[in-house]
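Quick one: structure below, then a few questions.
A single protein chain has been omitted from the complex, and every remaining protein chain is retained in its original position.
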Amino acid sequence: MMSEERQLYLNGEIIPESKAKISIFDYWPLLGHCVTEATRTFAHKPFKLREHIERLLRSAKAAYVPCIHTVEELMELTEQVLTLNLHLIEDDDDYRIDHNFSPGLANRHADPDFRSPGPSLVIYVTPLQFHAWAKDYVDGCHIVTAFKREIPADCIDPKIKHRDRIHYRIMENEVAQVDVQAKPLILDLHGNVAQNTGANVFIVSGGSLHTPTSRNSLAGISKETVIELAKNIGIPVFERDIQPYDVMNADEAFLTSTPYCMLPATKFNFTTIGDGKVGRITKQLLDAWSEMVGVDIVQQALSRRLPEDIQTHL
Amino acid sequence: MMSEERQLYLNGEIIPESKAKISIFDYWPLLGHCVTEATRTFAHKPFKLREHIERLLRSAKAAYVPCIHTVEELMELTEQVLTLNLHLIEDDDDYRIDHNFSPGLANRHADPDFRSPGPSLVIYVTPLQFHAWAKDYVDGCHIVTAFKREIPADCIDPKIKHRDRIHYRIMENEVAQVDVQAKPLILDLHGNVAQNTGANVFIVSGGSLHTPTSRNSLAGISKETVIELAKNIGIPVFERDIQPYDVMNADEAFLTSTPYCMLPATKFNFTTIGDGKVGRITKQLLDAWSEMVGVDIVQQALSRRLPEDIQTHL
Amino acid sequence: MMSEERQLYLNGEIIPESKAKISIFDYWPLLGHCVTEATRTFAHKPFKLREHIERLLRSAKAAYVPCIHTVEELMELTEQVLTLNLHLIEDDDDYRIDHNFSPGLANRHADPDFRSPGPSLVIYVTPLQFHAWAKDYVDGCHIVTAFKREIPADCIDPKIKHRDRIHYRIMENEVAQVDVQAKPLILDLHGNVAQNTGANVFIVSGGSLHTPTSRNSLAGISKETVIELAKNIGIPVFERDIQPYDVMNADEAFLTSTPYCMLPATKFNFTTIGDGKVGRITKQLLDAWSEMVGVDIVQQALSRRLPEDIQTHL
Amino acid sequence: MMSEERQLYLNGEIIPESKAKISIFDYWPLLGHCVTEATRTFAHKPFKLREHIERLLRSAKAAYVPCIHTVEELMELTEQVLTLNLHLIEDDDDYRIDHNFSPGLANRHADPDFRSPGPSLVIYVTPLQFHAWAKDYVDGCHIVTAFKREIPADCIDPKIKHRDRIHYRIMENEVAQVDVQAKPLILDLHGNVAQNTGANVFIVSGGSLHTPTSRNSLAGISKETVIELAKNIGIPVFERDIQPYDVMNADEAFLTSTPYCMLPATKFNFTTIGDGKVGRITKQLLDAWSEMVGVDIVQQALSRRLPEDIQTHL
Amino acid sequence: MMSEERQLYLNGEIIPESKAKISIFDYWPLLGHCVTEATRTFAHKPFKLREHIERLLRSAKAAYVPCIHTVEELMELTEQVLTLNLHLIEDDDDYRIDHNFSPGLANRHADPDFRSPGPSLVIYVTPLQFHAWAKDYVDGCHIVTAFKREIPADCIDPKIKHRDRIHYRIMENEVAQVDVQAKPLILDLHGNVAQNTGANVFIVSGGSLHTPTSRNSLAGISKETVIELAKNIGIPVFERDIQPYDVMNADEAFLTSTPYCMLPATKFNFTTIGDGKVGRITKQLLDAWSEMVGVDIVQQALSRRLPEDIQTHL
Partner (left out) sequence: MMSEERQLYLNGEIIPESKAKISIFDYWPLLGHCVTEATRTFAHKPFKLREHIERLLRSAKAAYVPCIHTVEELMELTEQVLTLNLHLIEDDDDYRIDHNFSPGLANRHADPDFRSPGPSLVIYVTPLQFHAWAKDYVDGCHIVTAFKREIPADCIDPKIKHRDRIHYRIMENEVAQVDVQAKPLILDLHGNVAQNTGANVFIVSGGSLHTPTSRNSLAGISKETVIELAKNIGIPVFERDIQPYDVMNADEAFLTSTPYCMLPATKFNFTTIGDGKVGRITKQLLDAWSEMVGVDIVQQALSRRLPEDIQTHL
């Protein structure tokens, strides 16, 4: 039934997802010139939407993507797209909201009279795939050193959130061959821990949190949220260079990312981290986050656990 | 008139360009997971098509893009697309042929029963934009040091030709502010000359050619062509690390790329290279290339020179 | 009139500036073996003279320039030179005081009986060139990424203040071609912000100050002064690695250097920083500095503003 | 007696050496903005003068020192200075000729109406200090790893010959404390052998010559001369990255520099190289050089050997 | 007399030292696969034994040495070995206790039925060689920059304490030729201070302690002890990148290592540090340590001072 299809925003129009196509001559696919954001809802309300939109504009500025919208306009458009789609999910479901932003159509023929139709903007929602990480909330995931290294800020600053992720796809394919359930742990060019292909990395050691700086990893909003929660609870947080030795000898470890908030990691290169169970401080922070947003984050995922877990590369 | 529109190949279908759209949930735009090639015709015949297709498959292998076509099938498809469009250009015009190749639709909902509809393949042609570089054949272009550095092979190998070029777009925007007509000269992380955003770099010094190795730059087919031509003529060629000093004090310099073959560079960071004129050996190599393909490469461009040259970032 | 000429100290003698010449066989010009300091006066009194002299001796020690004077002697000599010249400037003018210190004449003929006449010491004053930066106090200056990188501490420690600045002169020439009014922003070998050719760099972000460490930049006395002022006011200060992204997305930015204290920067690579105006915290710190020294720093410069600003490379 | 004093060229004038002083406000001492060359005579005739002058102009171009003379003018001026001084040395003596070239007086007061009096040029001669390296021709010198590393081309290209040598002076002081007779062997940032503070480095291994590339060392004219001589004799030459292991296990080693041509090195970090004697191929090359220039290079030095050798840092 | 020989623990047995031999086919000598710890006693009681054993297990985990003992078992075994040997030293003497831990015998014949006899564990004691560093407590030692650099964590993490120290032996041999009494100061690949061949490095500057981080140096237990003592006294401590300039211009410097706790350093590359005497804060910390353990650390060493001090490389 047509009414069941999700609607999205594409360059000024609201269209059904099945029509969500973009010209191959747009700068986005043509040259990967596209900045992006991923926000999620808790109980159908966007979480830190303003922070995400502001970071989108910082990415756009640093990547020379011209922006024709204010933060307020983008927030309003986002709410509009979300509202159109809320009736399509269950009450205890939630959405991930993606923003993609490119300079629009390229002047493919080097036409001196070319007038750009303006930047491209897409806003769409995807029901959160809780089943994909439900098992990991309970058992913790396996993180495996990627064979390739994170792109240094001297080439592309990791603080720019963009869609040029061929290196992440390569890493995910390589790590999937090592363990189909594993997630890449990416090192920087000096061998320090940088991040996961879509998440920041934290370790717990001696009662403190340790996480890389934004020199070699995204200035994650989920990362910032964990830092705030930790400070409220009284857990010291250190942003510093971390080596694989620290992960291997950590008491606990976890990833942070918009869709799943925090995902415990209990194995690193086939070696158990700590006692191999999801850690006490990890749980404490997840509980604090759940309390803050009024949604039991782990329970929400577990209620959708599949008989057999699958791997996704989205 | 409909019959005037160029046709392209998109996932098994021949469609007009205006319909050339791709799902935003394809791995290509979604995660930049796309390898690519650009081939050109001389007198309407593809140049070194097999070499380009073979390199495409090497890129695909290294980037984990599954390939369902043989070299022969891809060559046949390419010829087919070209044939469909040849009547749309003048006899003395030529086409650029692009191949884009991605794993296709992502399993966006992490559906355990998801069956991929297969890789995406696009083959399309674009009339070569001779007017865009006509002036540079005569006067030489201006190359300017990019503010950002080339991504090292430890992160993404430059021998993989792909569409994740946000850093090139950033460099082009930055260099355009320095001189709207200039082209970026990209250095590697050690300060050696790497390449241009879409071309290899050669200098002429003491009667020899010098060009970076494939450690930090594309293993360009135009580059290989120049090396072959030089060897035939008896000009020594050295693939080695080159520093900006070498460019500044070179006798001649030029870029090599599929669309324009060779483009003289006569100014580097506002300083003239050699005597500031297109060099003797550069001309000799361009002549040899023209002879090889039976097309006067420079004349072809000059005949389309615009009253006022424009800048293109395609 | 002779009495109008400024006097300086050169190896034990007080001589007029027009006689201020040094043998080309002194280690200073011969091999660049010379450490240096620049101090300024406020209301004709030297600012932090002791700190400057002490840093001069640290530079001398690290650079193996033998020192035959104590801190006290050097301070006394400095005051003496200053006093001799104070009557030559207006009451609301001020002096820059330079110290240059080399091992003296080289044993050019490798004479085994050579006895060095001892180290060379020059102390001279220059009226501050307020007109050269008056405009920038109001509008902010333009900082542009240098094409070359800062020399790493593994080669020459940036904490040694010396006169070997050919790389700075190269950078200034290159950046002047990009924008004749711009100042170089130098990155270190990893692409982090290091410093300007004669100044430290600060950004203001989220109400805090951020500035590089002395690993890749001079341990500036003006930098230290800003840090003290900020701490007094209650503005948090972080010495850490900063990337160009941070400058581009900063709320405010400024340079610190002895002659101008603080110089606002409002444009980075042709992109406006913050709202493109001199920032609130920048002004607050400048005001605090003015109050501390009893001189309205900005007003002093504005009163000497030229009809048309000029660029100086001194 | 006045007539005994050597004459030199300084900014258009011929003056006696004792008057050879330069304003401390010239860019040369002020900011180390000065390029340079050192040429020597054999039997009173300059050796490869044109090559030296051409390299001087390449240095000037890369370092943005404006040049107002042609190669021919500079050669003529040089011959003129040389001729004026030839009667002051013995028939079997020879001169070193230095060229120093700076942009001249700085606009110290940022005066908008400042007109530069033009670039500074100094040409002077110094009798070669044969006694300083006579002993090393016979016994070989001791080379010791410097504590600091060579400045990388990303900061200042080693192919620019200039006077900013404070790091060399630091290295020479440090190495002199290790062994007062030793010469620094400088490594690059990766630990490869770069050069000496004023010389290129060669090793002989398995009958071949090996020497670093111009990526991390001066493109020395003496180095080029050795390569030509070796090729004539039939000794293979490899320009490549060399590690300290290679020096320690070499059969022979030597330095090349304008004043002494080739200086054997027989000890590296207190360990003998080869059998600890000046090597066969080293001697063969020195003989070939002597033959080429009609001067017995070693004998010329030995005839001036001092009772006790001294160390010079010139 | 047999009863005078020290006893040690070797793979389950207590044997006299003279029998302390290990198969050359054990992974320890065969492939250097061995982790280690060095603990000392104060007044015959082990200091921070638990911390050392826990670090041993962290090293074992990161180096894939299988561990069959608990912390408690290892502590008990250690006490047992110590007790057996206490009667062999004077009351005012103390022991160093070494733990070496390897995977045991290698499967040298690639035998598919090979059953490893299990990991090798050695625990032995050595009377502390107070005479070897007695002089340095009084005069301070000389530290000299090593010619080789510290292995980066990307190759072997410095936090793993192991026996593969051939590079330290090379450095010690090289530095001994520079000054037979000197100790190596090792820099990391970027030229920052890393550590000594068996000790951490601290400098005192402006009343604060500064020491490298565990990115490039052992997470030393003596280092941690100094940091605790300093915090108790109220001396600020900064773990950060330090450059040789900082050591040369420090007020005080010292090494920390289990056998000697803290060893003042008063000379760096032949240049005096501070006033060349053991510093006030160094003494204050040593006193605090002595007080904490009830042993006058310096006096204990001085009472065994030799007429003439010797150099040891153990």
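To keep things simple, chains are lettered A, B, C, D and E as they appear, and every chain counts its residues starting from 1.
What we mean here is this: contacts are C-beta pairs under 8 Å (C-beta built on N, C-alpha and C of every residue); 3 or more make two chains touch, one makes a residue touch a chain.
Model, not experiment: these values are computed from the prediction.
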Touch partners, limited to displayed chains, of the chain removed from view: A, B, D, E
Among A:181, A:213, A:269 or A:303, residue touching the chain not depicted: A:269
Sole contact to the chain not displayed, among E:5, E:51, E:79 or E:164: E:164
Touching residue (missing chain; options A:38, A:138 or A:178): A:178
Contact footprint on subunit A, counting only the chain that is left out: 145, 147-149, 174, 177-178, 191, 244, 269-270
Missing-partner contacts on subunit B, residue numbers: 58, 61-62, 152-155, 157, 159-160, 213, 215
Residue ranges of subunit E at the interface with the undisplayed chain: 20-25, 27-34, 62-64, 100, 106-112, 122, 124, 126-127, 129, 131-132, 148-152, 154-156, 160, 162-170, 173-174, 189, 306, 308, 310, 312-314
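Keep this in mind: only the chains that are shown with their structure count from here on.
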Centroid spacing, where centroids are CA-atom means, of subunit A and subunit C in whole angstrom: 44
Between subunit D and subunit C, distance of the C-alpha-averaged centres to the nearest whole Å: 32
Inter-centroid spacing, subunit E versus subunit B (mean Cα positions, whole Å): 58
Per-residue overlap in subunit D, given as positions that touch at least 2 other chains: 62, 149, 152, 154-155, 160, 174
In contact (per the touch rule at the top): chain pairs: A-B, A-C, A-E, B-C, B-D, C-D, C-E, D-E
